[in-house]
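With one protein chain removed, the remaining protein chains of the complex are shown where they sit.
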Amino acid sequence: MSLGLSWVTAWVADTVKVVSDNRLHLIDLDREIGDGDHGENLDRGFTAVKAKFESLPSDSTPGEALKLVATTLISTVGGASGPLLGTAYLKGSQAIGDQAELDSDAVVAFLTAARDGVVLRGKAEVGDKTMIDAWTPAVDAATAAAADGKSPSEVLRAASDAAAAGAVSTEPLVARKGRASYLGERAVGHRDPGAESSSLIIAAAADAAASQEG
Amino acid sequence: MSLGLSWVTAWVADTVKVVSDNRLHLIDLDREIGDGDHGENLDRGFTAVKAKFESLPSDSTPGEALKLVATTLISTVGGASGPLLGTAYLKGSQAIGDQAELDSDAVVAFLTAARDGVVLRGKAEVGDKTMIDAWTPAVDAATAAAADGKSPSEVLRAASDAAAAGAVSTEPLVARKGRASYLGERAVGHRDPGAESSSLIIAAAADAAASQEG
Amino acid sequence: MKKLINDPKNVVDESVEGFGLAHPDIVSVTPDPLFVARASGAVSGKVAIVSGGGSGHEPLHAGFVGVGMLSAAVPGPVFTSPTPDPIVAATLAVDGGAGVLHIVKNYTGDVLNFETAADLADAEGVRVASVVVDDDVAVKDSLFTAGRRGVAGTVFVEKVAGAAAERGDDLDAVVAIATKANSVVRTMGVALAAGIVPHAGEPSFVLADDEIEIGIGIHGEPGRERIPLEPADAIVDRMLAPILEDLPFASGDRVLLFVNGMGGTPLVEQYIVYRHAAKVLAEKGIEVARTLVGNFATSLEMQGVSITVAKLDDELTELWDAPVETVALRWGR
Partner (left out) sequence: MKKLINDPKNVVDESVEGFGLAHPDIVSVTPDPLFVARASGAVSGKVAIVSGGGSGHEPLHAGFVGVGMLSAAVPGPVFTSPTPDPIVAATLAVDGGAGVLHIVKNYTGDVLNFETAADLADAEGVRVASVVVDDDVAVKDSLFTAGRRGVAGTVFVEKVAGAAAERGDDLDAVVAIATKANSVVRTMGVALAAGIVPHAGEPSFVLADDEIEIGIGIHGEPGRERIPLEPADAIVDRMLAPILEDLPFASGDRVLLFVNGMGGTPLVEQYIVYRHAAKVLAEKGIEVARTLVGNFATSLEMQGVSITVAKLDDELTELWDAPVETVALRWGR
């Protein structure tokens, strides 16, 4: 089965909840190697997205809905993560065009374009201790799953598992991008807050897709 | 007997010593109801006077010598006490003119003009909790002693005793002049540092006169 | 105490030396006796204006030396009046033959040393007049005190007197302007934390974490009352009330509203204070015609602000607006 607008709205609702539930957790992670505002920033952003979605036209395409997420994050989050995540949603939404239903290839196209958008803006590579350490494994796993003929929901679950592992993988790293890069060796031993939040967001996408199937 | 230049130089030497010995005592008094610099100010001033006196011409009149004290205090002490004490010496020196030897009347004239100089500058009255509370009783006692036909040395001893009592008399007062006046009731119970130092200086004058006789 | 200084006893000399090195186009520093004069020297035929006092209030007064404001400033030791010698030297150096006005903040030490200096300069044939600034409404002006202190309002008096001298007013006229300016200016200060005098090494007073001191001067002297910390708007209300009652200021008045940082309070907070003060005045029908916000009469790194309100007439407005070219105030040129 494919994923339509109802998946997007479910994803957004799940994300609002998971970000709010993890607000303090993300703040704590950011306090250790950044400036302690990441949870606050995302919570502010997704609260704004939730409000925007209340007046989303019911005949919107998934792409239109995801573009609304993009523009809202960009105009409310600020800091480094706002433009990065906003660009992810923006480029992802452009990649799926006006399709009303997304198949596995469309899901992969979305994730790939989203990741490429973050790289375009932030120039980070895997291993730089950023959200890319969650996104790139997610894209790779999704691509492989789609090539194996998996359903959109299975593709997102594969992405989500890989993103979670990717977030954990940032712990031993020295940061080469963002505020944490000024810390040098002192960043070692701490999980990157942006990788953690991206992993939570991708997990929410998988959860929402699973609930669509059930 | 009368008092000449050697009395002035002895007085200055005694004052230098007594001010230096009481530097911390005066600082403590000023810390309680002022800004804690009175001992420092006077010590700086009389140290400078001492240096100036090393090149005092030996044919100076007492008036010339006392004028040198005045100008040196004025140009080195600063704060409130510098111009006040400096003016005291200045007006006192003018009152005795070019007399080579000072009799009891000249001593009274010196003290009176000195006190008037402080009043001229500072506008304080007895009871305002200032150095005037030492000077005015000293002048009154000296005037009475001279009228009784006492020697210059006896006149200064009377002045000194009265000044000491005057300094003590400031303790229960609320201040109406100087920095301590901002404290209102909080100044009660503390001796005025300027009254204390003036009493010490007048005592040094009496001691120097006594040593001249001996 | 952590400070960017070398030997505490050289703080003033070194700082003023640095000031002279930094601004040779505007000022020249004479090291002994220490004073700061305009780089251009005495101006023949114009009244000169000299101010000074203890150091630690920068940019007051050296930062106001320059065309259109002070002719010279005499910095004493930190929070201690200078002796008459440097005041006399400055007075003689800047006299242009039309006499010299001393602008003196009302503290016993300052008043006495300037008075003595005036006598001495007078003896040298320079005509000297003095105006004592006492704008601080926190101190009761009565027989029971040394009178109101001179605080941030001094900046206003120095600016308008300087402009009057610049346009060629004679000494009596400049005195009249300075006197009028002092008569229409009122100030009230608040401290959140005291500064530290370098040679003392300890704060002049200690406030608890939730205490502020209302009615503070610029030497860390005790204020009117110590109260619990309140929102900025409430503090501003407390400060403005005695100012407005005092003159009194009334609906229809045009004023200068001057929020002065004490040194350690960021501009962000000063503008929050300004915002509410401006609103209160507007509600009362008092028109804010001119504005000054920033660190102008400081108390080392004291945290706090003062609010100054000065009633403007056409002449004072014109003199405030006149060109000025000093390190700390500069406009019109």
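Which chain is which? They are A, B and C, in the order written, and residues in each are numbered from 1.
Quick note on the criterion: a residue touches a chain if its C-beta (ideal position, glycine included) is under 8 Å from a C-beta of that chain, and two chains touch if they have at least 3 such contacts.
In this text, all values refer to a predicted model and were calculated from it rather than measured experimentally.
A.B. asks: Please provide the labels of all shown chains that the missing chain touches.
C.D. replies: A, C
A.B. asks: Among the options A:Gly92, A:Pro137, A:Pro152 or A:Gly178, which residue touches the chain absent from this view?
C.D. replies: Looking across A:Gly92, A:Pro137, A:Pro152 or A:Gly178, the contact with the absent chain belongs to A:Gly178.
A.B. asks: Touching the absent chain in the whole complex: find that residue among C:Ser28, C:Thr265 or C:Thr308.
C.D. replies: Touching the chain that is not displayed is residue C:Thr265.
A.B. asks: Residues of chain C in contact with the chain that isn't shown?
C.D. replies: 2-7, 11-12, 14-19, 21-23, 55-56, 58-59, 63, 78, 190, 192-193, 195, 207, 209-210, 212, 229, 231-233, 235, 259, 263-276, 278, 288, 291, 293, 295, 298, 300-301, 303-305, 330-333
A.B. asks: If the hidden chain were put back, which residues of chain A would touch it?
C.D. replies: Touch set of chain A with respect to the missing chain: 35-37, 41, 74-80, 82-84, 86-87, 121-122, 174, 176-179, 181-184, 186.
Note that only the chains that are shown with their structure count from here on.
A.B. asks: Work out which chains are contact partners of both chain A and chain C.
C.D. replies: The common neighbours do not exist; no chain touches both.
A.B. asks: Would you kindly say which chain has the C-alpha centre located farthest from the C-alpha centre of chain C?
C.D. replies: Centroid comparison gives A as the farthest chain from chain C.
A.B. asks: Mind pulling the chain A residues that touch 2 or more other chains?
C.D. replies: Expected reply: no residues.
A.B. asks: What are the residues of chain C that contact at least two other chains?
C.D. replies: none
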